[in-house]
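Provided herewith is a single structure, encoded as structure tokens, for subsequent inquiry.
All protein chains but one are shown at their positions in the complex.
The first chain written gets the first letter, and so on, giving A and B; residue counts start at 1 in each chain.
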Amino acid sequence: MDTPVLKKKLGLKERYAAMTRGLHWDTTYQPMDKVFPYDKYEGIKIHDWDKWEDPFRLTMDAYWKYQGEKEKKLYAVIDAFAQNNGQLGVTDARYINALKVFLTGVTPLEYNAHRLFAHVGRQFTGTGARVACQMQSIDELRHYQTETHALSHYNKYFNGMHSPKHMNDRVWYLSVPKSYFEDACTSGPFEFLTAVSFSFEYLLTNLLFVPFMSGAAHNGDMSTVTFGFSAQSDESRHMTLGIECLKFMLEQDPDNVPIVQGWIDKWFWRGYRLLSIVAMMQDYMLPKRVMSWREGWEMYIEQNGESLFRDLARYGIRKPKGWVQACEGKNHISHQTYAVFYSYGAAAAFHTWVPEEEEMAWLSEKYPETFEKYYLPRWNYWREQAKNGNRFYQKTLPMLCQTCQIPMIFTEPGDATKIAYRESDYQGDKYHFCSDHCKEIFDNEPEKYVQAWLPVHQIYQGNCFKPGVDPTKEGFDPLLAVFDYYNFKVGRDNLDFEGSEDQKNFAAWRGDSVQGAKK
Amino acid sequence: MSVVALKPYAFPAKDVRENFPAPLLFIGWEDHLMFGTPVALPLPPDTPFGALGTAVLPGTYGYHPDFAKIDWTKVEWFKSGKPWKPDPAKSLADNGLKHKDVIRFRTPGLSGINGSCN
Partner (left out) sequence: MSNVFIVFQDNDDSRPIIEAILADNAQAQATYPTGLVKIDAPGSLVVRRETIEELIGRPFDLQQIHVNLVTISGHIDEDDDQLSLKWNN
């Protein structure tokens, strides 16, 4: 057989051109617009797809090679962790609750991201964009699998980790991340990339995968750090896709600028709201603290974002509309979010607790202007009451923001003693929002957000019971029926950490291992 | 503005009145952030407004030491953020409350644990 032999190995740029751009052809049996019907209707004008840049110039063959290496490294650690009972080496069983939030809230997003990138990876007319999206689609599937695999070890020992996908589709607080992705996937392909690749990946994920994973390392969780950093190693490529797509749109046509600016405004705010839960994990759920949410925000968003938006100014792009409010929020959102989870601790599949004395001191130190003034008084009261057997559990369901779907916990800009209420009238009904920005997102596309599956409203409509449940039956307890629909194991998955099975088991296991060593 | 779409875009709103057994009412207690979020309650339209303080809200807010001290004749009400004077003897509907309205109340002299709005 005659195999053509290349005289000289191709350089990276030629290799990328051959293996990516060289794979494209213009269709002739059918017009290109019919083969790629979705990348024009959003109004983004593209004149020359060849101007799309992939600065890493990664080709498929190299992609498989490096991803294979990452997997081998990761699985070596996961195996070692399981073999050595790594779960006993974490600082404190309270920490595991951060993993429960991660597994039910974040991991299913990876799967959604996989589906969505596979979809847009088909829809762009330009090959450069298609190949980058296809790689990311495979990355996201890998993240979903490795996170599930790594965390399944904890599921053997701790409660609340048995039904992540089921819960993600149903549980009230998980509708926040779920709706973010569903909002993105029901946009066109360019908006989708702005939402996920630019806003989420480029601007915001550093806060999840960098300081939080450092926190996991600090708390002795070798398994989570390793899958976290392994996933994050793909993130540089994802972030690059985000920024390159943005620059590409801005450079192709000046008419694209206002459309892109609108998406940046919307998705920065959507992403910022979504991260409230990460803020809570960072400040309240890591027994050994590394960096406060506020410090992470300053390092990764304020400093880095300033540089980025200074750079984008030459295209006529300004900072997202919600920027100033989001920066003010760095002093508040972790406290507001954790407090509401504590209040609704009977209705969550993870444990909450009153922070310990030293932890409150740490919070006071990290949040000198806000923690003692606005948040400490309720913790002192709750702690007193819990000591006397009167732990606070709010039983009335919360009012939700129509856009971000978070309970209305956020306060007015400039006044942290007042909840912010905003509303719009649309087709004879009222819609309520947590902020000016969530309201504006709704007002721009009301036909979309009136379809929101708001968990509280779904419960009241009777749509959150298992099939066959009869709410008219004598002694029917609607809340218990909802928890059953969620697959919660009531009394094991929910309620305070104090007195939980997790707490007792962890103490017993650690005690046992000490005894074992003495024998 | 509206959704940019390839085809006509019209889907039913999820939370219209007919989908609920009773209209929803949203209620918030000002200056009491121990309840970090206002609440949502489905309430029959013929519920007397005065029953909120005596029958409906104790289950929601009774945990707070301020709640027992409330003088309901002195409470200030707001509807969609604007001062509002409901008649406690009349029903929710007769007070003009509709599905998904939001009302708040302030309790003068009672502003949370040690006046901290908590």
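One rule holds in what follows: a contact is a pair of C-beta atoms (placed from the backbone, for glycine too) under 8 Å apart; a residue touches a chain by one contact, two chains touch by 3 or more.
For clarity, every value in this text was computed on a predicted model and none was experimentally measured.
Of the chains on view, those touched by the hidden chain across the whole complex are A. Checked against the full complex, the one of A:Ile46, A:Val101, A:Cys133 or A:Val210 touching the unshown chain is A:Val210. Interface note: of A:Leu193, A:Ile243 or A:Leu275, the residue touching the hidden chain in the full complex is A:Ile243.
From the options A:Leu141, A:Val290 or A:Val469, the residue with contact to the chain not on display is A:Val290. With the whole complex as reference, residues 11-13, 55-58, 62, 66, 69-70, 73, 206, 209-211, 213-215, 217-218, 225, 229, 232-233, 235-237, 239-240, 243, 290-291, 303-304, 306-308, 310-311, 313-314 of subunit A touch the missing chain.
Operating definition for what follows: only the chains that are shown with their structure count from here on.
The distance from the centre of subunit A to the centre of subunit B, each centre being the mean of the chain's C-alpha atoms, comes to 31 Å. Remark: subunit A residues 37-38, 41-43, 188, 336, 339-340, 343, 373-375, 377-378, 380-382, 390, 392, 394-400, 407-409, 411, 417-419, 421, 423, 426-427, 429-432, 443-448, 450-454, 456-457, 460-462 touch subunit B in the complex.
Across the complex, subunit B meets subunit A through its residues 1-6, 9-17, 19-21, 24, 26, 28, 30-31, 33-42, 59-60, 63, 80-81, 98-102, 104, 112-114, 116-118.
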